[in-house]
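All protein chains but one are shown at their positions in the complex.
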């Protein structure tokens, strides 16, 4: 694993990155809690993806760059500007939920304010959309870069290939990400695709592809930095395959102990990216265990407050069922 | 260009191959004629693809191998067992047309008798079908190989990638072909894809990809021979990009002089694969010009006869409009 | 007789047919292995019939659609699962262009005996993309059949008939009925016809026509109304396409007062076709306008509980509409 200082980020930035990672974890734990006690009916979580997502998102400029995420990208959305309360309002289906105003299931992140474009549950439909957003930059001579993501299973959808093909043709300022956690629900990689890496598919559409270890913060950050800079400078799209783990079941409706062995699950826990990142932070002198404990406390308080605030927000009312079907 | 004898085919076989090529050309000329005089309302032609198609098809065993062609594959279908009369009955929409019994437009080749599976006009839908046909070989422990083809423009359809992905996963005995003639109607390659070759897409799905010059009979034949043998021996699928020329307008409804320069058209005519093949046959001592003239005469007579016979066949009657919508 | 849920009845029906005919194969996302489907409909099949006959596919619905057709043309009886009816959309091209037309476009030379299974329907907090009734999208494609069971008995008999049919059959399963309905189901071999509606309750006062969850609401409401002296004729459409016009028209004529119930949007639902048929063939038997009770014309079905409830056609809404019609 590369040292954190090789990232070129300063101490403050690295600690900020850690806070994002930990916030992602703690907030997701809260969402599971709310699901268990029946306050929300569903959760699908990015535990195990957080370090890679933070390193990815930090390479962009969220004030102007566009993001078309998928359902595990909560932590990346937090970096992009969404708040814990925003996320909670989504899971609790509140009227002010910026993702969908309570109309979509939990974990369908979006925010007009933060350039995070709404996505459907139908996997990978965001890929063609992202080409439109990115082509808008070329048309309007704007220098924003667009990011879109999906899982390695969903990356086999035909629309993904069509979008990558178009991005290659137009040399769009567009970064495609495949978050590869080895599973599409219960389906392992061997049943999903036969190529060595998903990254190979970039060149097949005329642009670079990179595979990075999503638990290696510095490698991930630097890889994204490079492809984002290139995209912003007119050098066209790139595909990044982010190797991550799915620490949880697929979703609240799944039980992965059925199809994953005890050993696999235990092994994965040992290699939890959060723990590895914390070890690295300590070893490389960024934070002490006590400082981490303090940050954790602070974040838990923040999330508790956000939960209270979100719960107190109004629900959508039945009479709005037909609002905004059409423009008029 | 490789010598013909390097193909390993004997003289008789090479001459047979030439007859297929020339039959393809002459028959297509007849179809254009019938279109011009209004006896059929449409033609879309494989002129410029013939040599590659014959070399391709000869590497298979049509008595048992399956073929899911696309609309320019007439010559390959002739090698596979269809007759000039079969093709003509299709263009004239006759009841006994083996492709569709007059229900589909001309050039939608198919034949139950010859294992040529019917295709739609919607491009590339045959790719997922071909995976099913090929999976049937694995399930039934049969040693047939399946061939499916499309154009380089149509190869960008999402379903093509989905089919290739599946074929990789299951290591299917399936050969994918992209007949690359540089155009999708008026759209040139630069606007279609940004990768160097279509062949690169094979490895992106976990199997080999080869690009061959479709006018190089021996190279094409040997390449197919190898991938067909491999597929039959359980080594899985392959993708072959066949470089060819579209000598005609896209179809009877198109006029390519609008979007292709005079020079380009002239140059292409010079490099007409049929002429190159004839030159090679003479130079390498397979046939004399006189012998070719005799073959041509023979083929023209065959096609004239086939035309007369096809024209004399009955049309579908209006009262069959609802036949075979359902099984019962 | 064994007590079985709707889900178990489908599972049993498939198991019986796979035992009976080794040409039957089943596949889809998470269908194979130990998971046996996200709802568990295919549980045990991989173990019993092997990973060749029951297997996971990559996450590619177009491919699932086409794979089934290809298997069909070489003599297999494929059962392809779409994990949710919402995710049939990427396969619409294969279903309409290929599956539904293979027979017609070859006048029976090639056929595609297929069952496409998929869970549909709302009321499960599935939000906009896990609640839809997508059957209307594929309704009216000659060559395709659409059926749906509304009871455990029909579930088993109908899936068996669908598997044996030489037509492509779209088999819709209401996901709320999976575990809600439990009833005695014969252990013997029986099939339920694919082309017959079912009069599930006799009555002289009003006619209610529906399928799925709302049909069960109507049955309960009918019992309630019976106590009030109103007797409803309740018809389960069952064969959604082609419709069993005769039974539907007879039932309309019998009482002269028709209520059509669907949980889909009002405009464009299958109930509209039934209304059109009755208005064309039984107009002078009617004593009241043909009433349709349906969801609002907004996209199905928001997640927030208030909105989901507002959208859903529940038992109370059905009861009220029936009473109102009786009083007309």
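By written order: A, B and C. Residues from 1 in each chain.
Note that a contact is a pair of C-beta atoms (placed from the backbone, for glycine too) under 8 Å apart; a residue touches a chain by one contact, two chains touch by 3 or more.
Owing to the predicted nature of the structure, the values given are computational and were not obtained by experimental measurement.
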Contacts of the hidden chain among displayed chains: A, B, C
Among A:134, A:184, A:252 or A:274, residue touching the chain not depicted: A:134
Sole residue of B:98, B:153 or B:168 that reaches the chain not shown, by the stated touch rule: B:153
Residues belonging to chain B that touch the chain removed from view: 41-42, 93, 100, 102-106, 108, 120-123, 153-154, 156-159, 184-187, 191-193, 253-254, 258-259, 315-322, 325
For chain C, the residues touching the chain missing from this view: 62, 86, 89-90, 92-93, 96-97, 100-101, 104-105, 128-129, 136-143, 241-243, 264-265, 267-269, 271-273, 275-276, 278-281, 283-284, 286, 288-292, 297-299
Where the missing chain touches chain A, by residue: 66, 98-101, 103-104, 108, 110, 112, 117-118, 120, 122, 125, 127-136, 138-140, 158-159, 162-163, 165-166, 169, 320, 323-327
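The definition used in the following text is that only the chains that are shown with their structure count from here on.
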Centroid-based (C-alpha) most distant chain relative to chain B: A
Geometric centre distance via CA averages, chain C-chain A, whole Å: 37
Intercentroid distance (Cα basis), chain C paired with chain B, Å: 41
Between chain B and chain A, distance of the C-alpha-averaged centres to the nearest whole Å: 45
Sequence positions of chain A contacting 2 or more other chains: 156-159, 191-193
Sequence positions of chain C contacting 2 or more other chains: 57-58, 60, 62-63
